[in-house]
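Dropping the structure in here first, questions after.
Omission of a single protein chain aside, the complex is shown with its protein chains in their original locations.
Order of writing sets the chain letters: A, B, C and D. Residues in each chain are counted from 1.
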Amino acid sequence: MINPQDLCTRARDLLASGEVRAVVGYRRGSRGMAAEPVVITKPEEAASLVWDPSCVHNLALYLVADRKRLAHLHQTPGKPIAIVAKGCDARALVVLMQENYFKREEVYILGVSCESTGVWDDQKLMQRLGCDSQSLTGGRFDGDDFVVTTATGEQRISAPECMADRCLECRHPFPTMNNVVLGEEKARTLAAPFAALSRFEEATGTQPARWAFWQRQFERCIRCFACRSVCPMCYCEECIVDSITFTVALDTTAAEKANRVRWIQRSATRSENIGYHMTRALHLAGRCIDCGECERVCPVHIPLRLLNNKLEKESREKFGYEPGVSIEIASLVSSFRDDDPNDFIR
Amino acid sequence: MEESKMGDNIYLPQLARVIHIKEEVPGERSIKTFRVEFLNGGGFDHECGQCAMLSVFGRGESMISIASSPLDKEFKQFSIMRAGRVTTAFHDLEVGDVIGIRGPYGNGFPVDDWRGKNLVFIGGGCGLAPIWPVIQTAVKRRDDFKHITVFYGGRTARDIMYRAELEKLRSTAEVCLSVDKAEEGWEGFCGFVPANLMEKAPSSDNAIAITCGPPVMIKFVINNLRNLGFQDDHIYTTIENKMKCALGKCGRCNVGKDYVCVKGPVYSWADLKELPPEY
Amino acid sequence: MTKKRTGVFVCHCGSNIAATVDVAAVAKAMASEESVVCARDYVYMCSDPGQNAVIQAIKDNQLDSVVVSCCSPNLHEKTFRDNAKSAGLNSFTCEIANIREQCSWVHKDRGQATEKAIRISRSAVRRAGRNLALEPIAVGVTRRVLVVGGGIAGIQASLDLANAGFEVVLVEKNATIGGHMIQLSETFPTLDCSQCILSPKMVEVSRHPKITLMTSSEVEEVSGYIGNFKAKIRSKPMYVDPDKCKICDDCSQVCPVVVPNQYDLGVSARRAIYIPYAQAIPASYTLDEASCLGLNPVVCGKCKDVCEAGAIDYDVQPRTVIEDVGAVVLATGFDLYGQDHLGSYGLGQYEDVLDGLQFERLCSASGPTKGHVLRPSDHKEPKDVVFIQCVGSRDPARHCSYCSKICCMYTAKHARLYKHHVPDGRAYVFYIDIRSGGKGYEEFVQRTMEDDGTLYLRGRVSSIYEDNGKIRVFGNDTLSGQNVEIEADMVVLALAMQPSTGTAEIAKILKVGRDKDGFLAEAHPKLRPVESVTAGIFLAGAAQGPKDIPETVSQASAAAAKVIMLLSQPQLTHSPMVARVRSRLCTGCEMCVDACPYDAIRLENGKAVVNDVLCEGCGTCSATCVRAAIEVKNATPLQMQEMIGAVLNF
Amino acid sequence: MERMLAKEQIGDWIRTLRGWEVFGPVLQDGVWSYQPADTVQLDHPNTAQPPKGFAFPQREVFFTFEQIKGEPPRLTPVAPKGGQQVVFGVRPCDARGLPRMDRVFTETFDDVYYRTRRGSLAYVGLACNQPPSPHCFCKSVGGSPVSTEGLDVLMTDLGDRYLVAAVTATGEKLMQAAGDLLTEPTGVDRSEAGRLRLAAITHPQRAVNDVASVPPRLKKGFDSSLWEDLARPCISCGICTFLCPTCHCFDINDETNGSTPLKGSRVRTWDSCQFPDFTMHSSGHNPRETLGSRLRQRVCHKFQYFHENFGMFQCVGCGRCVAGCPVGIDIIAVVNQVAASAGEG
Partner (left out) sequence: MMHEQQQTQTQYEPKIVAFLCKWCSSAGSDLAGVSRIQYPAHATPITVMCSGSVSPQYILSAFNKGADGVLVSGCHIGDCHYMEGNYLARRKLYLINEMLQFIGVEPTRFRMSWVSAAEGAKFANIVKDFVEDLRPLGPQDKLKAQHP
């Protein structure tokens, strides 16, 4: 089991020795036991870092933000930046490196192993405890359990009861690409891969049932773009399906702006929302590493993970492609095999 | 236009026909001047410095300064720089095409308060358009004002808009043109507008300065004007924050508590310097 | 900027279009398009008056773009683009709407066909409205050719090219050119002597003023593109100056080292300083680095001492040259399917089990036995010889799946040669079936069977082992259904041809594809059989697939002809409809780089950059890039979107 | 007018509201939202979205246009679908959003779309006996769990029955429709209600410290470096603003659905000051380019600018932006920190 204190010490040493210029990690915020992302640059700030089941965020996003910020300021990174990374986060980094977004040496990966558990899911906490992490006053890992403190006192709950689906199904709880890892690599099987997806596919076996379900979901989307904004793989300078990242540089011509393709309209109607989500899912095929962030942040609880998982499963079964395992290989859609499925073609 | 079922609909444009198009400045960021006349007996009166929301249907709306004098009742004039989606659509228009127009918006220059004063106009690039109606009005009501000086500069001689009109203006006003870099055959000033201003150093006595242009230029001009002794409340400029509704609702043009589309775009430096620098 | 003055010309094509499509209605519908200023129909748009009308209309209406709704663009795109050009427009402002093959000819319902013709025409109008004026990309050419591989393919190609007046650099990795053909004794189907027909060509190569011959050399790196390649070639030192060597053989006499002679496939021996064979080109001895002791003069140095011509120099260094060439012919040939895969046939294990090439050497007058067929083990004449076909080929489960194509023929040839050498011997051939397509080939095989009394057994050999000086071959004859066992004196295996060792490397260096069996891939199996997928690189000979000499020579000459065609142009022109990167949006993820079939994209300062000359405009990159950071000119996503809209009346 | 209604009779009351389209909180797919309802069960926490969309929908078509080549375009305004709407179960904080929107949409320029929708909308509120979210802070911003501002009717949950109180004339009309279903409250009812109200009002809440001093302090803190520090984790999504009962920013675009002839509509959609391109000029210049400047805009708009313009905060303390922020940006904490730092300086 990881002693959170070790994390603080590591981070402090890294900063103190000048080995890294900053550490991206988690700290306690003002909302109960909900951790929040933080970027620290001073050794003395390291004491504020935490590691507990509320560390849900995929911090790779902040490396992307850091890089964009530096590019904007025309600065070169210099020393590497350290990041606290779970298994999934580390795989996000692998994809980012596979896509040349970073060089390996630009990032110091302070891995944390999820060992036999993972992070929690607020909705499951809500069901189990009647309140979510924002109302808890304590929460930590303890072996296979979470120990939480509610208004009524401390409670021990078996972690799988409240763990995020993606953690239950996780096949890589150990950050394989790392500079150092806290915690052990444990063999574990909590749920079959794609279990939630399979449950869904079984429950909505027919085409009308599928549509009935997704129609509701897509009509609900308010297109706040949180799902895209939080995704470390959606680091495009300008997203092709939203308008909010419209980039204009000095050399952007009027014609370029005038000719920007509007694939979907700004209206959050069903058709446009589908356009948005389909595009995003397809863009993430072979790149999404199932950190589940998009689904977690959605304010109207659209089960986006199902979309990404579907393509992940197809890619794995049909193309033998697993995202986030190698920096070297060509990405899913820029490669092919002779025996890719052909039977859907006439 | 169809009668609105809902009475006064602030979002519904009137229709106007383009009756004249003139290319002022060529190139990638070309500027064209459009004269339009309202259809179906529509129209509105405006003050110098006010703006209108112009639309090319299917492409969208843009806020554009009304570049004609309020004294010209039979048409409205706009000088539009090709900048993006909507403005490009404008540049693709031909005489006879119909556009949408709603307005007038914003506060306008307090021209009447300036009676009996010297007027110093300082414009750069496309920034001549918003102050052009003031110049026009001042010329039409020439006796109301004393000395009129117009500073204006472009990157090159080709970038000078209203070239012919400016030459004509020389008969009633002092016109000081400049280009950024020395050019063959250029007889005016070479250098940036603020430098030209310092070179000519117009007197701040009983004078109002009106400036408009790119944000950096304005910054230097205001600085120089103050060095020349202009009081903060005798310096006027306009702010062009992004606008969508022009009605103080859509929420993007605000600087501090002010919605520029309603409280602006014209500000005296005395007022503007109280606001946070979000423009 | 978008085009605003489009003219649309709708062709009746006599009644070909007009019978089913209401052409006037199409013209009228097009006239109501935003950007269209003139739309008309005419009975034969492609006739002289039709074309003139287009030209006139362009001038009269100051059109900036043209759409012709007519037949397939394959027929008249060029015509009308030329019209546009002669009227002063850029030819890429003209688009064709195919309303004949894809509409009037395939529909009967006039209403529906007319609607469809409108949709097709409208989408062409929208596309034309956003076409950029493009000029074909001109590329200068270096009028020199690199030929890789000095087998018959490379030799033939080099000679054809050189005789056409082009400079040729012929690179051969061995010490001599000639390839496998020089090892053959007689060749099917005419049984003429291989060396007799090849040697003169080899000599011609060495003497040709336009050919620079580089033996013991290999291509290390190739950069550039069609018309403008730069090849880095590395030559191993030969240690013997061919210009000085008199081929006196003094050196080899004193050389203390004896190693198997590769040229005779190990059937004979040679020294460390040797001449591969008498007719070798360059005609010179050569020193084999690997076995020579003298490179360390303290140890040996005998040959240098005896060489009166002073041709030997132990201190020569490898040298690397860079050659500028406009085209490349790859003729790297084949090797026989490796014996390490073939344990069950006893190859390499039993001395008297030979492969086809070894047998060629045994039959060859210049071979180790001076043309007598003798067993390697005891130098006796073999009386029972078993030839086995399809060894390593047509066996997807264990070996190569393809048919090696020439083995039936050379086995038949071997059987005959054997019978000619040992008339009282018995020849057996195990075969699966006989493939003898080719001029005179079937007759050749018939003669082998009938005139020369070779016993053909249909079936596979199950095992072979040596027993008391004999080689026992067990097989089964599927025709009689009986198991057969032959006590043979010698077994000859017809091994499959496979790409020569190093084919993978050279393919990578030159960025040409390989097929599933590892042979160099042609650009199109039917229509572009001598071109590689990379423009400016051509294929000849067995490197592209198993083939015999006539086919090799044809392909070599074809490749040479293609090169001549290419390099005879003053400049190359390339379609300007190439990909363009929108750098601001590109994040350098390299997905396009991986997806591009032509290796036309590379990263520069973290952004994708397209090589206009390599890009074929397929658009695969553009569909792969999630960021829409790369698009093909005049087929941009914006144009596609507008065309989709046009089709759906959106 | 105060009346009592037995809980199980709420459906009966709703059925008396002829001519009204009735909405109530519904839990579907794990999300609470206002849906058309025959009856309602008011045991909901905060709905995911406030009811602001009834007056200010995420998508509003202003007018359609159609233009045949060579002719002037024809514009056809699209009036909001008529008909009275009543929303049950509105939380007092959310209701307070409405009067704030009124200031924006009906003063200076009168927005006919908003006014039309607003004019036919009624809110039947539910007092918060318990704060529905750990981040409720209505009291800090001038509201209370029993506030009636913006409501037409306020109901208080007394266990098996509701105390139903009319706030506006419309509210009274709604109650009159119920006829006998609504009964006079007894003394017990009243005292029970009073007890619950007191408990609700005194229930501890998170708080904006010294709220009166916040506007001037924020003004002073405009240049504070805290803005960038606090905004560092922000991902620039629109959750905080799209879920806010008072955020009113929007975008206007032309959506086309035909080119020959040109057909389309001019459409208003919600927009957010947290989106990077919100204020970006056509030249690329962006007055609010950084995360900090955008966070500052959101916070200062609610706690300073709006107050300067209208004398009230533009935040009603519903806590949605706090709970919904994916990375924990907490408006209460931000205001407190910036105000505190500005106070010191």
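Everything that follows uses one rule, which is that contacts are C-beta pairs under 8 Å (C-beta built on N, C-alpha and C of every residue); 3 or more make two chains touch, one makes a residue touch a chain.
This structure is a prediction, so every number in the text was calculated from the model and none was measured.
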Practice prompt. Specify the shown partners of the omitted chain in the complete complex.
Written response: A, C, D
Worksheet item: Which one touches the absent chain: C:88, C:165 or C:597?
Response: C:597
Response to the item:
Touching the unshown chain, subunit A contributes residues 204, 207-215, 218, 240, 263-265, 267, 269-272, 274-275, 278-279, 281-282, 285, 307, 310-311, 314-315, 318-319, 332-336, 338, 340-342, 344-346
Worksheet entry | For subunit C, the residues touching the chain missing from this view | 72-74, 98, 100-103, 105-109, 111-116, 119-120, 123, 513, 521, 523-525, 533, 577, 595, 597-598, 616-620, 622-624, 632, 635, 637, 640-641, 643-645, 647-648, 650
Item to complete: Would you write out the residues of subunit D that touch the absent chain, in ascending order?
Response: 61, 64, 78, 255, 257, 263-265, 267
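Basically, only the chains that are shown with their structure count from here on.
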Fill in: Selected pair, greater C-beta contact count between A-D and A-B
A-D
Practice prompt. Would you kindly tell me how far, in whole Å, the mean C-alpha position of subunit D lies from that of subunit A?
Written response: 31
Worksheet, complete the sentence: Whole-angstrom distance, CA centroid of subunit C to CA centroid of subunit D, is 71
Discussion item. Touching at least two other chains at once: which residues of subunit C meet that condition?
Written reply: 1
Discussion item. At least two partner chains per residue is the criterion; list those residues in subunit D.
Written reply: 251, 253, 256, 259, 262, 278, 280, 282-283
Worksheet item: Along subunit C, where are the residues that touch subunit D in the complex?
Response: 29, 32-34, 122, 645-646, 649-650
Worksheet item: Which residues of subunit D touch subunit A in the complex?
Response: 28-31, 33, 48-49, 58-59, 134-135, 232-233, 235-239, 242-243, 251, 253, 255, 267, 269-270, 272, 275-278, 280, 282-284, 322-324, 326-328, 330, 332-333
Worksheet item: Which residues of subunit C touch subunit A in their complex?
Response: 1, 130, 516, 582, 584-585, 587-595, 603, 606, 624, 626-628, 637-638, 641
